[in-house]
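Of the protein chains in this complex, all but one are displayed in their positions.
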């Protein structure tokens, strides 16, 4: 895992309690039945599905009404506002609707390496002679620039708008209005030609006129042609319908008269004489019909042959483009930066707000934030090296005199290793914790795991100041000891304890990777993460809490009067203790 | 019934989505081209305007594929996002391994027990080996990403137009629908099948849609927006990338030092090579001796094709994940071989193929042969090739050429072998071919004569095509038809012709933009109550019932229907 060892993941309940669907097919029912059986079994971190159920603690929220952990999957998100992550300007929702999900200022990403592009002024030797300045977008990381695709800008601001008008190579891109106009013009031309000729010979002449040295239409062109074609066809079908599905405009006089027609029978009947033409197919390129032309393909083949690998685009580069149907590097366009959103989150089952950031873009504070961190204990694991006491290694501060820190990446197979499970309690009530795990880890490499003290109490959390006061460096007496002779840790006793935390020892005998290889008889019997030592641990808490725990601190009068109720909470966690070294 | 008149356009288009079992009798009886019945003009006085009255529903358009999900908004030509399902998309939250620098240089170990590229799929149609829960997880995460990163919607609920392959297994469908209804609170989902949308995105109402997808190639004959025939073959993207991987492995092993471990190119690498520099010879190779081929054109083309370039061009492909990282020079010509082998299999004779792995051209040809003649006439001139693999340069041309060659040599006779009588038949075929050739040479007409007697006025009378007598009145009608009716270009038929399409997603975007209501429309409440079982069992909801449901009685709630159906997917 990219998280450095050791780490802890928490499983959200929604993993197996997904019962939202009313009907499951028989197979699913069977699967569900199997799942209920499984519930008794261990959570399997090797199961591909577990990747969707496990979260680091800081990603989890907690619904106080449902008294359950809420993972990103069991919340509904609502967008509060939109902003560009690069220029940090807020974008109003109307603009998002009209202009799409990308920044319309000067924020672009490199189409090659996706780092942000910067606007540069091209050197202008003839500035004195009145040559206007030219600007380009250039990538400071890989040095790709719009010069490679023949795009230059007149101004250094409003690049998005400028780019929208310039095609690669410097040609002008028609706007949608111009496109419509052009289409109308060409259509008329065509119609005139058709009329002037013998209509019975749909001859090559028209085709010749059509194809007069025109570039093949872009996808956008084709799409707008098709859209216009369908629209006209639909309109032709519904001449008398005031509620034509396309546009509805009560304010226009024609629509008004049509509505009136509905109520005056005779006029309506008169109009009915016109026989509408049936829907038809697109007949020309202007209507979106393009006959397959092998020329472009053979050109592409020639090009690959000539320019080789580097002129082509990788799948990721293609997908990053707004138009993913590209093949060659000179078709690349700078990628306008995707906008970001600030979102509030609601519990999916009770619709209470779980987190709501302040709406101001610059603010990073939250109005509401119900973190799982503050409601369920934080479980962490660390190695208990054979030497005592544990070595605290300061990140990066490893000076020469410090002993070697424990290497989590090379756990030795078959050698018992001790870890400490550390549980700290964020609740203001003492909790009773029961830990459970299967004796061997699931997966191909089976490691033996023993929690030496599976049941213990953790003290209540207190206010921060108390914490500060009590953080006197008096080390707590250890409750469990290592037997000097055998090196065994006494079972059944906790290892250490603080005000609101307790740690217990856990003994792990990492499994053998080699066994597996022998069994399969081949070298690569292991998958990517099979050598991970991940221990699923089931955590169950029992505690007494005020009934109105969520109002605690707000009104003392209420809190003091409230009766207590006993609560229970249980969840799976997966602790990553390290990686077993292969031999 | 009468009330349906204004609903006509939507209904006519939406019938597409119905994809009932082909009613060939219906199609056969139409005089010219089969088409939706003309609009019956009935005074709108008695119709309820409510039938087509729609509130401003906003749609999302989502296309579901086995390796990608595309999502975006109606009226846009390209989807906002195309999300894949590679292993890097399936990591835990907080697992940022893919962005470690050395990750690029590490080849991911593939799970041995699994099929090729299994972990890159969202689903497969063989459900016995699919963990539906995992499909749900993957799809849910992808949709969540789409919503959070690309759609950036406000809180207003959006309807969804979901483009799906026909014949989706029901458990998979309900998995997908579950996610959309529960996690994303969609009020309703309209299902439209891919071939219809592909046809719509080509501007066609009838087409032979060849979707060369990931797991299989599906040939669907669409007539008037309705699926009439479907043929499948496993010769598609998966096989192709596997072929490419074996080619690359062989090349790497050849270059490797002796004793080195066998190269094992990952799917990612093979796929990248395929999409970047893969291609397809647009002219069939020479060893098609098994087939009769017009003697005149073949040799010329092959000479051209086999013209030896010196030195033979090569492509240098970097393999940063190989150990040690290396660059491989592959002859350019060999990069076309995987396509050849996977999709056309020229080395094998026809008898060696199963029904499930027909080469594409045979698949298309068979589909065409099995169509009723007038549908065939439309479809053969509207071959639309789509799907991820179809972007390989040269592939479309190749398929069209192969199909044309097959059609020329075999004709449209469903009988494959006449036994003893076959010699006579071959003679006949040859004659026909020569005829055609001759006519071609004379350059008389581009449109094949068999279709439209009008367009082929003066020709040497072969077989059945005697020159019709000139009839002034006929002519006049024809002229009128041309003037007032649809332009002749939209009536072309009878020749093999390929038509470009913008793809299923763009089709869905067009359909949603025109606010066309689909047949398969699933409301959230009903679905959550009954699931897929709530759909009426009837596959074929008759048009009449359809219209009634649209009628005044039910029109109150913006076209909510009394019952809903699953159409093609039932």
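Going by the order they are written in, the chains are A and B; count residues from 1 in each one.
Here is the rule we go by: a residue touches a chain if its C-beta (ideal position, glycine included) is under 8 Å from a C-beta of that chain, and two chains touch if they have at least 3 such contacts.
In this section, contacts and distances are computed from a predicted model.
*Asks:* So one subunit is absent here. Using its UniProt record, which name fits best from "Exosome complex subunit Rrp46", "Large ribosomal subunit protein mL46", "AP complex subunit sigma" or "Dynactin subunit 5"?
*Replies:* In UniProt, the chain that is not shown appears as "Dynactin subunit 5".
*Asks:* Looking at A:98, A:364 or A:566, which residue reaches the missing chain?
*Replies:* A:364
*Asks:* Which one touches the absent chain: A:140, A:169 or A:216?
*Replies:* Counting the whole complex, the residue in contact with the absent chain is A:140.
*Asks:* Can you say which of A:11, A:61 or A:74 touches the chain missing from this structure?
*Replies:* A:61
*Asks:* Identify the residue among A:100, A:116 or A:288 that touches the chain left out of the display.
*Replies:* Considering the complete complex, A:116 is the one touching the chain left out.
*Asks:* Applying the definition given at the start, please give the residues of chain A touching the unseen chain.
*Replies:* 2-7, 55-61, 83, 85-88, 113-116, 118, 139-142, 340, 355, 364, 366, 369, 371-374, 377-378, 380-382, 389-399, 401-403, 408, 422, 424-426, 461-465, 467-469, 471, 473, 475, 498-501
*Asks:* Considering the whole complex, not just the chains shown, which residues of chain B touch the missing one?
*Replies:* Against the left-out chain, chain B lists 93-94, 96, 98-101.
Here is the rule we go by: only the chains that are shown with their structure count from here on.
*Asks:* Round to the nearest whole Å and give the separation of the Cα centres of chain A and chain B.
*Replies:* 30
*Asks:* Which residues of chain A touch chain B in their complex?
*Replies:* Chain A residues touching chain B: 1-3, 9, 18, 20-25, 27-28, 31, 48-52, 54-56, 59, 72-73, 76-79, 82, 93, 96, 100-101, 194, 199-200, 202, 204, 219-220, 222-224, 226-227, 229-231, 233-234, 237-238, 240-246, 262, 265, 268-269, 272, 274-284, 287-292, 294, 297-298, 300-301, 304-306, 308-309, 312-315, 318-319, 322-325, 327, 338-339, 341, 343, 348, 520, 522, 524-528.
*Asks:* Quick one: which bits of chain B touch chain A in the complex? Just the residue numbers, please.
*Replies:* Within the complex, chain B touches chain A at residues 6, 8-10, 12, 35-36, 38-39, 41-45, 49-50, 52-54, 75, 77-80, 82, 84, 90-97, 99-100, 108-109, 111-112, 127, 131-134, 136-138, 140-141, 144, 147-155, 170-171, 174, 178, 182-183, 185, 200-206, 271-272, 275-277, 279, 282, 313, 315-318, 332, 385, 391, 393-397, 400, 446, 454-455, 475, 478-479, 482-490, 497-500, 502, 506, 509-510, 513-516, 527-533.
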